[in-house]
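Working notes, structure below.
All protein chains but one are shown in place.
Right after this comes subunit A.
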C-alpha cells in the first residue's frame, strides 16, 4: 500500500483541487458523501463486532483467556478500515489510477510470497502470511481490489479518452491477462473461494465496461468448461470435493464434512423470528458451529437475533449494493463505472456465497462476510472499496 503515498505527487487529470482543501471543504464534502453506504458499513461493522464477541467470548482456546480479545480487534480493524477509506477518498480513485501498476505489482508479489515458506495454512487454504505479533495477512483480499482497478484502468483508458465507444478485443485480452495471473496463483494456494469471487469480479467488470457480448458469454462458457476440467483433473483437494459433496447431501456425514452445514442450519433455524437474544444462543454458547467468528458469523445473527437480525444484515448489504449500483450508473467516466461495478460484483457474490452457505443453499467455502466477519485483511479491503466508491461519487459533477 505504500505505493499509494507516492502516487499523491503524481497529478491526476480532471477538475482536482489540492487534497487538503478537498478534505476540509466540509459542507460540500458532507453533502456529497454517500451517507447510506458509509452508515450501513459502519452499522454492519459494529453489529459484526458484537456477533464476533458473542461467538468468541467463551472460546478460551482462541481468545487467549480474554473474552474481549476479538471484540477489541474487530474495532481496531474497523478503525484501520475507516482510515484506509479516508485515505482512498483523500487520494481519489483517479489519483490511484496512476498508481495501479504499482499496487497491482505489490499485491501479486504478496500472493507469490504466500507460496514461499513465509506463507501459512489455515483451514486447508495456504493463503496467509504470518506477521510478527500474532497478526496475519491474507493478500488475496487485496488482489480483489487491484484486479478491479487494473482491469478498469485498461478497459476504460481508450473509452474515456474518447477514442472508442467500447473497449476493443485487444484491450479486453490484456485486461483478462491481468486478472488471470493472480487468479492462477491464488488457485495454487488453493483458495477456491477467492478464485470464485475473482471470476465474478472479472465478469462484472467486463459487463460494465461494455465489452462485446461475445466476451461475456464466451467467458461464462469458458468458466463452465474450466470448472468441469478442474473437477476432472483432480486439482481440487479432497476437502474441497467433500465440501461440495456435503452441500449436495448434508446428511452424508453429520459428524464430519456435513457437520458445519448441519450445525449452521440448526443454529439459524432455531433462531425463529426474533432469536434467542444476543449472547443467549445455545448453539453459539455451546460452540457447535466451527469458524463462527469468521466464515460462519451469520449463524450468530441468525440464532441470537433471529429473522429480524438476519434480515437486517441482508438489508444493510442491500443498501450498500443498491447505492454502489447507483454510483456506477451516475458517474461520468467509464473508469469509475467499471470500478464501482467490480465492487458490486465482489460484495454481492461474497455476501451471497457466505450467507448462502450458512443457509445451506451454497457449498461451504472459506469466504468472509463483508464488514461482519472477523478478519483484518478482509476488513481493510472492504473499507478500501467503500473509500473507492465514495471517491467515485465525489468525482461526480454536482447536481446543484
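Side notes on the structure shown:
Keep in mind that, in the parts below, contacts are C-beta pairs under 8 Å (C-beta built on N, C-alpha and C of every residue); 3 or more make two chains touch, one makes a residue touch a chain; residues count from 1.
The rule is short, and it goes like this: contacts and distances are computed from a predicted model.
Protein name for the hidden chain, per its UniProt entry and selected from "Chemotaxis protein CheR", "Cobalt ECF transporter T component CbiQ", "Penicillin-binding protein 2" or "Acetyl-CoA acyltransferase": "Penicillin-binding protein 2". Touch with the chain that is not drawn comes from one residue among A:55, A:355 or A:379, which is A:355. The omitted chain makes contact with just one of the residues A:78, A:194, A:337 or A:373: A:337.
Summary of contacts with the chain left out: across A:87, A:101, A:210 or A:223, the touching residue is A:210.
Although one chain is not displayed, subunit A still touches it through residues 58, 165-166, 204, 207-210, 263, 265-273, 282-283, 285-288, 302-303, 306-307, 310-311, 314, 317-318, 321-322, 325-326, 328-332, 334, 337, 341, 344-345, 348-349, 351-352, 355-356, 359-361, 397, 399.
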